[in-house]
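Complex shown without one protein chain; remaining protein chains in place.
Note that the chains are named A and B in the order they appear, and that numbering of residues resets to 1 at the start of each chain.
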Amino acid sequence: MMFWGKVLAIVRKDTISELRTKEVVASVLVFTILMIVIFNFACSANYELVKSMAPGILWATFTFAGVLSLNRAFIAEKEQGCLEGLMVCPISRDVIYVGKMVTSLLFMLIIEMVTLPIFTLLFNVNVISLQLIAIVILATVGFVAVGTLFSAIAINTRARELVLPILFLPVVVPVVISAVKASGLAIAGEPWSQLYSWLLILLSFDVIFITLSYLIFNHVIEE
Amino acid sequence: MNRKRNTVRNIFLGISSILMILTLYMIFLYVPVEKEMGIVQKIFYLMVPMGWLALLSFLIVFIGSILYLINKDSKWDVLAHSSASIGILFTALALLIGAIWAKPVWGVWWTWEARLTATLVLFMLYVAYFMVRSFTADEARGATFAAVIGIVGFIDIPIIALATTLWRGMHPGGIIFAGGLAPSMLLTLITSLIAFTFFYSLLLMQQISLKNNENRLKKLQQYLN
Partner (left out) sequence: MENMGYLFAAFLIVWIGIIGYLFVIFNRQKKISREIETLEKSLKEKGIKQ
């Protein structure tokens, strides 16, 4: 339980800092809504088109929003030298990984849960359902599992805002595919049994990549 | 030492060339022309080896990356980096050959069918490998980051393949020949695969030796300063 205590400490620290600055959640939320509006223009108010593209638009939006918020995961640490401070603390690197991951997960879920009702309103497509929430949670876990690791890498490079998407997007292709497909089925009102194969892919991705990133993270953070 | 290396290289060059000539003979003079697709079907004997080498290269990148992360011995990084250089070439060729095959068969240069899409994502993974390297100031760190991509990317490949296949459904007009794969076709394919794998090994050896020389040059230049 010591492990989770330390993880929660990191989550608390980041959440408090976020509550003060409102950097991540507010700005990414605004970005998300802007993206939805732009996609609407991209579909030229063709109602049928928009309805069939809904899952795609939803997940394109979430993916880009995810990249934005993941970018911020380590930027503050790097710029204010907090990373060295964190490493000097008597905690192992994996705690940092899990802590950052949980924080990003929390922020992204908040953004997504706020976006869903807005999406429903603007697109006249009901995206608030248990199925969809399950999909969102599984997919977001996949995003942050890989994204936290890559974010830690990206801040150590030049052009950090560019490097993260270049690393991140190819790797999460299966997550996006599965999420879009499953969301399409969910919106169409299909039963859970239809979603199983996609949910299984999402779940396997989550398990595999949380484990993998957890193991690899140590090597990335070394100074 | 250099002479021994040259001998090995020449042996591989010789074997590769002989096997390749054999393959070309088999493709053009031995194997019958396929019923449905006509002569264009013979691109198959190029396409499969390209895809195979694209994956084999990444496997070597994966192995090199893991060993590098564990050992920090730069020879593993050289292995991974070299295999990645070759792998990205074959992946690009696979995409090009895929397009050239797609045009006469399906009428379009590109289609988002499962295999081509997965190959495109593989190409993006290779690009990510090189980008993270070149965007990192410190070389050793760049190697470590690249190794991470090598490992994460490779583990991701089967998942990508699964997702893209399920996404596209079972493609009816895909690479299924009328009447299945005749034994002569199978034999030609296997010969082609072996020939190209020998070429891969040759390229890999040359690339590794080149990288080692480049590293040695850098070290010498450091001594001079």
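The working rule: a residue touches a chain if its C-beta (ideal position, glycine included) is under 8 Å from a C-beta of that chain, and two chains touch if they have at least 3 such contacts.
What you see is a predicted model, and the numbers here were worked out from it, not measured in a lab.
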Displayed chains in contact with the omitted chain are B
Checked against the full complex, the residue among B:Ile66, B:Leu89, B:Val127 or B:Ile194 that touches the missing chain is B:Leu89
Out of B:Ile21, B:Ile70 or B:Leu210, the sole contact with the unshown chain comes from B:Leu210
Among the options B:Val40, B:Val127, B:Leu166 or B:Ile194, the absent chain makes contact with B:Val40
Listed in rising order, the chain B residues that touch the chain left out are 38-40, 42-43, 46, 50, 86, 89, 92-93, 96-97, 100-101, 103-104, 199, 202-203, 206-207, 209-210, 213-214, 216-217, 220-221, 223-224
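To be clear about the criterion, only the chains that are shown with their structure count from here on.
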Per the C-alpha means, the centres of chain A and chain B lie apart by a whole-Å value of 32
Listed in rising order, the residues of chain B that touch chain A in the complex are 69, 121, 124-125, 127-128, 131-132, 135-137, 141, 144-145, 147-149, 151-153, 155-156, 159-160, 162-164, 166-167
In the complex, the residues of chain A that touch chain B are 146, 149, 153, 156-159, 162-163, 166-167, 169-171, 173-174, 177-178, 181, 197-198, 201, 204-205, 208-209, 212-213, 216, 219-220
